[in-house]
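Excluded from the complex is one protein chain; the other protein chains are retained at their positions.
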Amino acid sequence: MGRYIFRRILQAIPLLIIITIVVFALMQLAPGGPLALYKQNPKVTGEDLARISRNLGLDKPVPIQYFNWLKRLVTGDWGTSFSSSRPVLELIKERMAATFTLMFSSFVISLLIGLPIGILSALKRYSIVDYIVTFFSFFGLSMPVFWFALMLQLLFGLKLGWLPTAGMKDPFIDFELWDRVRHLILPAAVLSLTSLASWSRFMRSSLLEVIGQDYIRTARAKGLSEGKVIRKHALKNALIPVVTIIAIAIPGLFSGAVITETVFAWPGMGRLYFDSLGRLDYPVLMGVLTVTAFLVVIFNLVADIIYGILDPRISYD
Amino acid sequence: MRRLVTLVFVAALVVVMAASFSVSAAGGRVIVMNQQEPNMINPYLDSMQATFDVSQLTWGGMLELDEKWELIPSLALEVPSLQNGGISKDGLTYTWKLRKDVKWSDGAPFTSEDIKFTWEYIMNDNLNVVSRTGFEEITAIETPDKYTVVMKLKQIHVPMLYVWTGPTIVPKHILSKSKNLNEDSFNMNPVGLGPYVLDKWEHGSYLIFKKNPNYWRKGYPKLDQIVYKPIPDENTAFTQLATKEIDVYQTFPTNQYKQVKALTHVNVTETASTYWEHININCKSPLLTDVRVRQALRYATDLKKLQETVYEGLWPVAVSDQGSPFWKNAKLKPYQFDLKKAGQLLDQAGWKLGNDGMRYKNGKKLTLVISTTAGRIPREMTEQILQQDWKKIGVDLVIKNYDAGKFFATYDEGGILDTGDYDLAVFAWGSSPDPDNYTLWHSAQFPPAGQNNVFWSNKRVDELIITSRKELDVNKRKAMIDEIQQIMWEEVPMIPTFYWVNLDAFNKNIKNIKPNGTSSGNLWNAYEWELK
Partner (left out) sequence: MAEVLLEVKNLTKHFPITRGIIFQKVVGLNKAVDDVSFEIHRGETLGLVGESGCGKSTLGRTILRLLEATSGEVWFEGREILGLSYHEMRELRRDMQIIFQDPYASLNPRMTVGDIIGEPLLIHNLATGKALEQRVKELLNVVGLSGQHARRYPHEFSGGQRQRIGVARALAVNPKIIICDEPVSALDVSIQAQVINLLQDLQKEFGLTYLFIAHDLAVVKHISDRVAVMYLGQIVELTTKGELYDNPLHPYTKALLSAIPIPNPEVKRDRILLEGDVPSPINPPPGCHFHTRCRYARPECSEAVPEWKEVNPGHFVACHLVK
């Protein structure tokens, strides 16, 4: 197993490099470039632009820019932001905790709510419960995130006055768990919406498939109680593909975080990405995308490992 | 038993919620929202308004620009002028008298050395400064004593005073020791001359400013704290204003006007801005070289309709590139919407109506391409209205919009404006309070050299721009600027449409709000802000 993991990590390195090349190239295709922003200021002369471009290293050919970036990355230097001149790694570190808090809470919510309702609707297939769950999950999957967020803000913030409508903490409270939780509730609910809906669908169909299997009939024939049949036999098997899909889907929460963080003024990496995109701040964009690529690679590996642990039919040598 | 535990838990939840919601904004602080987060607190290295805003709080300048766009003394004892001898007769020497009682926020004394250092700092080639306009005109700065600054200029540069207005001065005693000016921690947490100092910056969340204990205006600032809170989403910002989670909602979009107005606890201010919306006419385009065609298009532009349908009647109609009440040519009137006249002008220019109701000349149809940044709804609406109206005079208008990046990209990057790859283009320019628009209209400023991306050249205007830049007598200069506007009114290298209006909402409990539509913004006088 250890060997397998090691090998997979080695394999991931060229993959990561390819991803960064592609991302870097795509960024160059984005029209305008980082200088367009300065351009809108009528006081900025052509000479000013040339000087800024030189200072940012944008005057060099694109492949050279990429290699310089990669060379520094290897030594742990992620470059400096064009717009704030601060080290990218510092910017990312600053935002990491906020994003992971949000992602983790949404993950837990989706798991704790999505899986049970998926199980429930599978067990009560074609019942009223199942229809309600199905209706809400399609609702959840098709609802625009912006709109859902706004509705929650208006209801819980404005109408009821129970929760803050944006931000991660009250500026005047240093640290207080309840303050943090209150701020977390709405963004986490919004971010978990899609995953909650899709995971519950997935759980439902996976469990339904397993329940139709002969070995479930075998379990019943043995004289097991229905509860045990579901728990010991059906769920254990139904969870294998669900867990795997979830592990792969976790980095996907990050892309959802870009919108959610922007709407809720949440100080995370998604917001950093959104802001940097507006300014085409290449080093920051590259930094955030590299972190995402890492996440994707790592969680794919995690998914494979979990699969191997859960399913005895898979072995890694 | 279980039920009891749940009950207790729910009760506790309700109590905690109720308790934590009663946190009030009292205690001398104001929370100011802005759509973007500042990149840093140094207006030289970044051109965002957010950066400028927070620099207003922490930095100082020799002059300030007040809400009437007039220069008032700040760290200088008076505004230099020909009359008071601050500006020499030949306009090449500026002498500044500084206040003597001023300290930096760290307690170090502020002296003329700091002014000289600021100039050297900007001219340092290693610094990623956005623009050096104005500073480049200075050849030397002398400091005869600690409180006198003498500047020598290469040539007359009328806007020199504006160069030293607002957040402009950097501390020599800090930055002269810096190893890397671009990445110095000063840029994130400056030692300054402003009313506030940065207390805490939670990146992505907010910046908290507290009183500068060494501020030179005695008894100021009035507030204990100012929180600057970036909120990217407009709906969220509105909700936060409504829930009083923020006190100031800066530059909200016109489509929220009614909503915000309906809130009883806020005042809405409408402030004229330096930005003016217009339609560029590409004078290089063969179809548009004839003045009569350009005039025809201007006559066919129904500004009243645009004002009502696109800008909710809020933005005033523009007549020229000058927005300031002083510099605007008062004799000019907007072109009256007149399709008949437009048709006649086109006839004269040789564009005859065909059977299909379109105009033709030498068998060629009058088809024009109009472009703007895709997704800016007001501009897209403008294009559509023009398309309909111009069809009535036989002009076939094709809409072709671009991503903002592509639209504004530099000449080398193939930008639509700079390469002249358009016939008409809808966008806005922001100007400074000084009327000089050399980079926009002088014929030496065709891209990539400058920003004359209407590709218009007029001998007389070139001459006026150059001489007006050297004219120290404001009234004489005013006459020249008026003439430039007059010529542009006739020649129509672009159709001015509207002056922007900044919409800001302030909690009614804040006193002494004096918004300024230039980049000075709302926070220029934050030292005076007070709670009722």
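Note that the chains take the letters A and B in the order they are written out, and that residue 1 is the start of every chain.
In the analysis below, a residue touches a chain if its C-beta (ideal position, glycine included) is under 8 Å from a C-beta of that chain, and two chains touch if they have at least 3 such contacts.
Note that the structure is predicted; figures quoted are calculated from it, not measured.
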Chains in view that touch the one left out, judged over the entire complex: A
Options A:L111, A:A166, A:A219 or A:M286, residue touching the unrepresented chain: A:A219
Among A:R182, A:R204, A:H233 or A:R271, residue touching the chain not depicted: A:H233
Residues from chain A at the interface with the omitted partner, ascending: 126, 131, 213-215, 217-225, 233, 236-237, 240, 310-313
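Quick note on the criterion: only the chains that are shown with their structure count from here on.
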Inter-chain centre distance, chain A versus chain B - centres from mean C-alpha coordinates, in Å: 37
Touching residues on chain B, where the partner in the complex is chain A: 16-17, 20-21, 23, 29, 31, 36-37, 39-40, 45-48, 125-126, 128, 130-133, 182-183, 187-188, 202-206, 208, 227, 229-233, 235-236, 239-240, 242-243, 245, 402-411, 413, 415, 418, 429-432, 437, 439-440, 447-451
Footprint of chain B on chain A - complex, ascending: 30-33, 35-46, 48-49, 51-52, 55-56, 80-81, 83-87, 91, 94-95, 98, 146, 149-150, 153-154, 157-158, 161-162, 164-173, 178-179, 182, 262-268, 271-272, 274-275, 280
